[in-house]
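The block underneath contains the structure these notes are about, expressed in structure tokens.
As you look at this complex, bear in mind that one protein chain is not there, while each of the others sits in place.
Our next item is chain A:
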Amino acid sequence: MKFSLIKKHIVLGVTLALSASLVSCNDFLDINETPNNPLAVPPSTLLPTGLVGSAFANANELNRFTSAIMSVTAGVAGSPVAYDRYNTNGADFGNQWRFELYGGALVNYQQLIDAAERVNSPAYTGIAKIMKAYTFSIATDVWGDVPYSEALLGEENTQPALDSQRDIYLGNEAEGIQSLFDLVREGIADLDKASATRPGSDDLVYGGTLANWKKAGNTLLLKFAMQISVVEPAVARDVINAVVQANNYIVANDENLAVKFGSVVGSQNPIHTYTNVSSFRTDQMISTRFVSLLQGLNDPRLDLFVTKPTGSFVTIDNGFGGTAPVYANRSLYNTYVTGPSTAAGSAPVRLLTNWQRAFILAEAVIRLGVAGDAQALFTEGIRASMTAAGVTPAAIDAYFAANPTVVTLAGTPEQQIQQIITQKYISMFGNGLEQWNDWRRTGYPTLAPHQNAVGIDGTRPVRAQYIDQEVARNPNFPNNVYSNVPVWWDVN
């Protein structure tokens, strides 16, 4: 009796367990939605991601590379030593390509555009398109032909083809390639549209002031136009004339397209971190050549740009092979680039500036015959840069009075362009990428070869080699395009 009861219960239990498992198993198994990561996020959380990505692309490793080959910094250890001797190969800049450009700022601007469109917010798509254009220009200026029209499509195109740099800048209707100019213009147009949501503090550049983004967009058109001015002067002239006539571009230092950083660990400007904090801080110091250049010009920005812990400048020459001075004594990036000592690391990364605009227009007057006063623009640029560096108006006036040959354009148009670009080079301190872009385009400032230079053929790199990992993953990439092959807009 007792046994049979147990048996009955067991049989019943088994039957129930089996049938229950068959019936309810869909609910039982429906637990695969991740609790750890959102599947969608609002535009306000994607905009700062993109902006910081662009700032890193400009200021992190690519700045270590370009500031070294532009004789602003000199290598002491690690990669900067290689760069200083013109050595770069496909193992370099993988992180920049992957985490800062395509898989960093760019894909998140794309996500921002998609997210903002879903909530009918052209205020965000406008900024995203302007910054996407800016960031793609970094990629093409560094590597030449890069994926552009087929990029950022995810699974739809896992091996995007390369677009020529010409098509990226100028567009190609037949190929369905939108020009960087048109991408910026589309962004500016979006900013005029009604927007359901608008950026505020998430806009790490202008705090949500869209009027400034329009000025930044127009100024970016000027930068792009000047970048192609040697190879496509007519296009450049038309673009610049149109922007000048519309007269809505960056004209004040507080309108700079500059990404803000903070002063606590994890929020700091990358140049500060690799100069003063991380274990790579001993890798580079300021070059003797840069200090000598500014000393030769009596430039008041020198002390504001470069530290002198011992009371005088302690630098090494580019390509120097001996024992470097101890870290504590070295001249490094000063607070202009890294942030004030009371808020170390909080210096902004300046992507597009008022003085940059002034120098572009000054060059445009001379090179392209755009209407304007080249001398006035030239001095405006120097004055704006000095002001930003912290030189007082009185000191600027005194410098102008004491150094008339430095601040006055003279000689042939080419000599005047050399003057402009040399001052632009100084003013772009901390933005090696733009210094390199100008040097490649114009050949200025005149830079002597580095000691112990190796490179491909002993010459200063004029592009970066395609990333090994990308060459391995995407058969569209040509192999063996070395760092001595000029990009399309670099024709002289």
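The working rule: a contact is a pair of C-beta atoms (placed from the backbone, for glycine too) under 8 Å apart; a residue touches a chain by one contact, two chains touch by 3 or more; residues count from 1.
Convention: contacts and distances are computed from a predicted model.
Trainee: UniProt names the one chain left off this complex as which of "ATP synthase subunit b", "3-oxoacid CoA-transferase subunit B", "SusC/RagA family TonB-linked outer membrane protein" or "Glutathione ABC transporter permease"?
Mentor: UniProt lists the chain left out of the view as "SusC/RagA family TonB-linked outer membrane protein".
Trainee: Which of A:Asp84, A:Asp167, A:Asp202 or A:Glu232 sits in contact with the chain that's absent?
Mentor: Counting the whole complex, the residue in contact with the absent chain is A:Asp202.
Trainee: Which of these touches the unseen chain: A:Pro270, A:Pro300 or A:Gly432?
Mentor: Considering the complete complex, A:Pro270 is the one touching the chain left out.
Trainee: Considering the whole complex, which of A:Lys223, A:Lys260 or A:Arg357 touches the chain not shown?
Mentor: A:Lys260
Trainee: Which residue from A:Gln245, A:Ser279, A:Thr405 or A:Asn492 sits in contact with the chain not drawn here?
Mentor: Per the contact definition at the top, the residue touching the missing chain is A:Ser279.
Trainee: Kindly state which of the options A:Ala128, A:Ala151, A:Ile228 or A:Ile250 is in contact with the chain not pictured.
Mentor: Considering the complete complex, A:Ala151 is the one touching the chain left out.
Trainee: Write the list of chain A residues that the hidden chain touches.
Mentor: 2-3, 6-7, 10-11, 13-14, 17-18, 21, 25-26, 28-41, 44-46, 48-49, 52-53, 56, 60-61, 64, 89-91, 94-95, 97-100, 102-104, 106-108, 110-111, 146-147, 150-155, 157-160, 201-202, 204, 260-268, 270-274, 277-282, 323, 326-328, 346, 467-476
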